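With one protein chain removed, the remaining protein chains of the complex are shown where they sit.
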Amino acid sequence: MELKMDREALTAFLLRDFGQVAADFAVERADADGVTLRLRVAERHLRPGGTVSGPSMFALADVALYLAILSRLGPVALAVTTNASMDFMRKPAAGQDVRAEARLLKLGRVLAVGDALLYSEGVTEPVARASMTYSIPPGAVEGR
Amino acid sequence: MELKMDREALTAFLLRDFGQVAADFAVERADADGVTLRLRVAERHLRPGGTVSGPSMFALADVALYLAILSRLGPVALAVTTNASMDFMRKPAAGQDVRAEARLLKLGRVLAVGDALLYSEGVTEPVARASMTYSIPPGAVEGR
Amino acid sequence: MELKMDREALTAFLLRDFGQVAADFAVERADADGVTLRLRVAERHLRPGGTVSGPSMFALADVALYLAILSRLGPVALAVTTNASMDFMRKPAAGQDVRAEARLLKLGRVLAVGDALLYSEGVTEPVARASMTYSIPPGAVEGR
Partner (left out) sequence: MELKMDREALTAFLLRDFGQVAADFAVERADADGVTLRLRVAERHLRPGGTVSGPSMFALADVALYLAILSRLGPVALAVTTNASMDFMRKPAAGQDVRAEARLLKLGRVLAVGDALLYSEGVTEPVARASMTYSIPPGAVEGR
């Protein structure tokens, strides 16, 4: 499927529509395979002990997959997260950025499904896994 | 099972060990059936449009179940979230607090499992559902 | 919401439309709170060691929630399972029936969400927990 928004377009979208959290994220890749999104880890993303918090990793995975949907549908869509499932597998390195490698597995008329692996800088194995489902507003996917 | 920490003890624990986010939460109930935790919704919990964000609801459910485990084990434990599954079912009312009704379904030697329904003030039906698994550190559950 | 199919109607539906597996299940309750469904455990539901298998518990939870949806929509609907999340918490008693207590948490125009606790005869605590999402065909929910 054709890409309607590339890395630059997604970055501009984040700044305009998600001003409050846009500074937290950097879009590193957006192509036919999916989206790579980096969480620029700051004090507010940590929990006691210096580990990146669960809600911050949830936000990273959710925004990454939301952007992956937008990259296909364009900025008109307003997808809503309906289901999220995450496995927290390893402790992220203290104070290091976390990177989500997200891929879209389905983009249907009504639902979109994708998953992501989350990597902590300096740790080879993924620290978390996420799969998410989004409800797509009527008419957003042409010709389906 | 006996309750080792009540509402007051859990509130004091939050203030001492989770100073950064303690102000976000109010423990409303802690008894044999579980824990009720309120998210005092502020600007930082909202996403564009005024809805309480997914990560904020994730944090609420996670803290509520963490406290439910602590209420049984006492403050020595350091449970780690290993799995989370959430369904976002309805839009929370704009700017209203969200309340988690959490119950522990299993407290084993190695794993604890619980679930929660999340309610938005002024909305009768639950806005979200969460189930979470925690890894329990060795020795935390006596006699098991 | 009004109940369009009661215990007898759901039982008749199972026999007619799910002949292949209808003998596995007994509808014990269908009311405003949800559905209780019993899995009549037989050799084919067990895995080595005599425990009720994961797929059998999945089937029990799935059919219980499917019937809970039908009880509200009537026999015209053809809901499709889109997401399932299960926690297996305790070993079911060998060779004993398993009972699902299912409740519908949301019945929207497009999606239905529910959860269930599974009990093994003779074990007080639930052996498993399930939450499931169904896609509802267009037009099945009147006036929404």
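Which chain is which? They are A, B and C, in the order written, and residues in each are numbered from 1.
The working rule: a residue touches a chain if its C-beta (ideal position, glycine included) is under 8 Å from a C-beta of that chain, and two chains touch if they have at least 3 such contacts.
No experiment lies behind these values; they were computed from the predicted model shown.
> I'd like to know which visible chains would be in contact with the absent chain if the whole complex were considered.
A, B, C
> Which of A:4, A:29, A:47 or A:90 sits in contact with the chain that's absent?
Going through A:4, A:29, A:47 or A:90 one by one, A:90 is the residue touching the chain not shown.
> Touching the hidden chain in the complete assembly: which of B:3, B:21 or B:111 does that?
For the chain that is not drawn, the touching residue is B:111.
> From the list A:11, A:56, A:81 or A:131, which touches the chain that is not on show?
Among A:11, A:56, A:81 or A:131, only A:131 touches the chain that is not shown.
> Going by the touch rule given at the top, which residues of subunit B touch the chain that is not shown?
Contacting residues on subunit B, toward the hidden partner: 82-83, 85, 110-111, 133, 135.
> Using the document's contact rule, name the residues of subunit A that touch the chain not shown here.
The missing chain touches subunit A at positions 83, 85, 87, 89-90, 105-106, 108, 113, 115, 117, 125-126, 129, 131, 133.
> Over the whole complex, note the residues of subunit C touching the chain we left out.
So the residues of subunit C touching the unseen chain are 17-18, 20-21, 44, 46-48, 53-56, 58-59, 62, 80-89.
Here, only the chains that are shown with their structure count from here on.
> For subunit A versus subunit B, what separation do you get between their C-alpha means, in angstrom?
24
> As a quick test, compute the distance in whole Å between the mean CA positions of subunit B and subunit C.
Subunit B and subunit C have C-alpha centres separated by 27 Å.
> Averaged over CA atoms, how far is the centre of subunit A from the centre of subunit C? Could you give it in whole Å?
33
> If you look at subunit A, which of its residues touch at least two other chains?
As it turns out, subunit A has residues touching two or more other chains at 82-83, 85.
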